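Only one protein chain is missing from this complex, and each of the others stays in its spot.
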Amino acid sequence: MVTLRDAVVLVGGFPLLSGLNLELEAGTLSVVTGANGAGKTSLLRLIGGLVGLTSGSGRVSDIDLATGDLRELRRRVGWLGHEGSFYDDLSANENLAFAAKALARPTNEIAGVLDRVGLTSRASMPAKLLSAGQRRRLGLAWILLRRPALWLLDEPYASLDDEGRTFFDQLVGDVVESGATVLVSAHDPLRSSTLHPRTLTLAGGLVVGDRS
Amino acid sequence: MVTLRDAVVLVGGFPLLSGLNLELEAGTLSVVTGANGAGKTSLLRLIGGLVGLTSGSGRVSDIDLATGDLRELRRRVGWLGHEGSFYDDLSANENLAFAAKALARPTNEIAGVLDRVGLTSRASMPAKLLSAGQRRRLGLAWILLRRPALWLLDEPYASLDDEGRTFFDQLVGDVVESGATVLVSAHDPLRSSTLHPRTLTLAGGLVVGDRS
Amino acid sequence: MIRTALLVAGKDLRIERRSRVLLWQVLPFGVMGLVLSGLALGPTHAGHSSAGPGLFYLVMLLVTLLMINRSRVIEGSVGTRTSVATLGLDPAGVFLGKALALAVELWVTGAVLLAGAVLVLHTALVGTLQALPSVVVILAALAAAGTLYGALSGGGQGPATLLPVLSLPAFAPLLIAGERSFSASLHGGGLWQWWVISIVALAAYLAVGILLYGVLEDS
Amino acid sequence: MIRTALLVAGKDLRIERRSRVLLWQVLPFGVMGLVLSGLALGPTHAGHSSAGPGLFYLVMLLVTLLMINRSRVIEGSVGTRTSVATLGLDPAGVFLGKALALAVELWVTGAVLLAGAVLVLHTALVGTLQALPSVVVILAALAAAGTLYGALSGGGQGPATLLPVLSLPAFAPLLIAGERSFSASLHGGGLWQWWVISIVALAAYLAVGILLYGVLEDS
Partner (left out) sequence: MKLLSQRLLGPVTLALLGLTFWLGLWVTPPDKAQGNLARLVYVHPAVAWVALYVSFGTATIASALYLWQRTRSMVMDRVAHCAMEVSVVFILLTLITGSIWGRPTWGVWWAWDARLTSTAILGVFALAYLALRRANDDPDLRARRAAVFAILAAINVPIIHFSVQWWKTLHQGATVFTSNRQLLIHGLMAWTLLISFLAFTLLFFWLLRARYRLEVLRSERYDVFVAEALAQRRREGVR
């Protein structure tokens, strides 16, 4: 699914990734850890086609990172970032309807998805009024609706409450089972004991540890 | 230090806090937990004088929340929020220098503080380029420099790495020891075994659990 | 492409309708701009009906700048743009949609300002009505060009100050064409060359936008 | 208060110097605005040296709006403003500081645009030099009023479109006073009443700002 060889990502002359090698198989769950500033977010962005490869080579989901169609790649990716990931002025409902229509999905799944992430009672409130954890949940709903082949989740636990984390673990289990590839960046180990992720450790823009 | 009686905070007609009672002693450490949207952030904002009291009464650090000088209150508070808390276009150094000068503190402490939070190597880079965890650390540095009497920390663990969390626990221990009051909102329990915080549980804008 | 365009335009107009920025902030600004420019020119110049077209387009230009900015701000923060990027929307459709939404807003504003020009600047009513089609085309061209330059000057809440520098030189020909054709319908005179210019400009900006909008978005 | 003012002004100017927005984006915009307004008026009007003062102030007004906006954007997001709020800065000082920084930026822009007006709009050099003191005062008043209205229209990255509506009516008297005193120094005529008006306006805005700025900041 993902192959990176000596991947270097420079932004403003600074190497976010400094020659990283990585191989991820389809249908697996991997967790990236590492100190603050190690390059976790940058790695996820590179794999999602959200930042360009400066040197080295890489293929994600059969698309070449250097020469391929990054727009096509992005379309296959579900992304959950540190920040909100929707239009602040639209409600949860409207945000999801926008995503669904953009991807030509049926819009009648929305109610179900909102229920799963526990936002039904906040469905028609402008997204900017949501609390930090509710924003996270909306972000999850946005991906859930899309069911992409590759999930890139940047610190999904942050600001989720207990119940949210349990739900998240379950969700990831389901998703991996159904054949999708999931790459999570995290500072805490996943809580679920049924998930057996591969754990990659980053430091200085390189993979320095790899444990299954 | 903090006394709230039937505190109600309305924003846009919606009650963020719905008649909350709370008593915090000076020099103690308390942790607020609760489901997403329970009102943790709102409680911290109220105590910090960052949002007005709609009804009920409250005193923080001998300042009345309804009639007192909220600006004076804010000056005594150290705030770490979900979002970045500094000027994105200025470097860590310059941000801290600004805070120090605003509070008439000596600026020669800055280097030491940056070293403590592990940002020395990123000291002169615009803050907007920092990674999520580094932003958190800069937020901590900003408070550290001020040594306020009341610390209000909204999910400080989020996006801090292992070492950062250990440092944070140490710091909180020191601070409480030296007589300051610390109120933390969190979804994970604090890791340090030497801290014995009081744990408040919020739900629906009310305190529903209180355990020492 | 058309489907994406309609989706995007719908989203933009919905946000606009919700926030009522157009009604409460942009329209009053436009009217005030008209009155103020009249003042700045002093009574002798402004009384002239001949100043009408120029001032109308000057104010519309400023309104356009404001609205382009707004159209970028509602695209949200970095996080939002990242997520939306993963929808893989067709850039040509996004361009058309945003341009369409902007054009609708400009038409509304233009209609109000034209009424204002007739009332305040004594611009002749009949000539103004004759000028309507050309105004519609020019405003559409402004919207297309504006969307393009909005993307050029960087998405999101980036430096909103870059936009005027980039776009003003390009708006100048549009401004001139609009002003001349408006004047021509007021006082008589050759119209067709301004028509050609404005329609060519509209077509050119639409074509460039459809072809190159994808190149401009943050990678 | 003064210490806070200098601190805040220093911070704003430092960010400005770092981003070079003034040099690369606002100044070209100003020059462009001058050239374009000349065009919009058509050769007959613009040729007149009498249009100079009006156009100069019109463009300065737009520049002011841009710069106020910028001055609010650099205050950062909600998080930043929350943290800065906990510094408990003296609001009068903050007001003075932001107004000072804005004034410095406006003066720089004004100097460049005056030079442009002399070159391009054939405004007489001697008269322009005579008008300098009044320009300095008026721009300072614009900066003070702008800072005030910037706070009024809501801090941070809020709807930047609200600002023009709120502030234009307040800027109008300044604009008129400026234009008239500039014209007077070009063509002769009573000067002192415009002087009185502009100095009173400056003093009034400063006083209001110092007294009431704290009331306007988000609670």
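Order as written gives the chain letters A, B, C and D; numbering starts at 1 within each chain.
Definition applied: a residue touches a chain if its C-beta (ideal position, glycine included) is under 8 Å from a C-beta of that chain, and two chains touch if they have at least 3 such contacts.
From a predicted model like this one, the values you see are computed outputs, not experimental measurements.
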* Structure fact -> Contact set (omitted chain vs shown chains) is A, C, D
* Hidden-chain contact residue, picked from the options A:26, A:111 or A:208 -> A:208
* In the complete assembly, which of C:21, C:65, C:139 or C:165 touches the absent chain? -> C:165
* So which of C:86, C:109, C:153 or C:181 would be touching the chain we can't see? -> C:153
* Residues from subunit C at the interface with the omitted partner, ascending -> 148, 152-154, 158-159, 162, 165-166, 168-170, 172-173, 193, 204, 208, 212, 215-216, 218-219
* Asked: What residues on subunit D make contact with the chain left out of this view?
  -> 20, 24-25, 28, 31-32, 35, 38-39, 42-43, 46-47, 119-120, 122
* Structure fact -> Touching the unshown chain, subunit A contributes residues 8, 10-15, 18-19, 37-38, 52, 202-206, 208
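The criterion applied here is as follows: only the chains that are shown with their structure count from here on.
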* So which chain is farthest from subunit C, going by the mean of the CA atoms in each chain? -> B
* Mind checking the centre-to-centre distance between subunit B and subunit D? Centres are C-alpha means, answer in whole Å. => 38
* What is the distance, in whole Å, between the centres of subunit A and subunit D, each centre taken as the mean of its C-alpha atoms? -> 45
* **Between subunit A and subunit B, centroid-to-centroid distance (C-alpha), Å** => 29
* Among the residues of subunit A, pick out those that touch two or more other chains and give their numbers. => 82
* **Of all residues in subunit C, the ones touching two or more other chains** => 19
* Asked: Touch graph across the chains, line, ring, star, complete or other?
  -> ring
* Every pair of chains that touch: which are they? -> A-B, A-C, B-D, C-D
* Asked: Quick one: in the complex, what on subunit D touches subunit C?
  -> 19, 21, 24-26, 28-29, 32-33, 36-37, 39-42, 45, 50-51, 54-55, 57-58, 61-62, 66, 69-70, 73, 157, 159-162, 164-165, 168-169, 171-172, 175-176, 179
* Structure fact -> Per the touch rule, the subunit B residues reaching subunit A in their complex are 12, 14, 33-37, 41, 82, 118, 122, 129-134, 136-137, 154-155, 158-165, 187-188
* In their complex, what parts of subunit B are in touch with subunit D? -> 45, 48, 50-52, 70-72, 74-75, 77-79, 81-90, 94, 98-99, 101-103, 126, 139, 142, 148
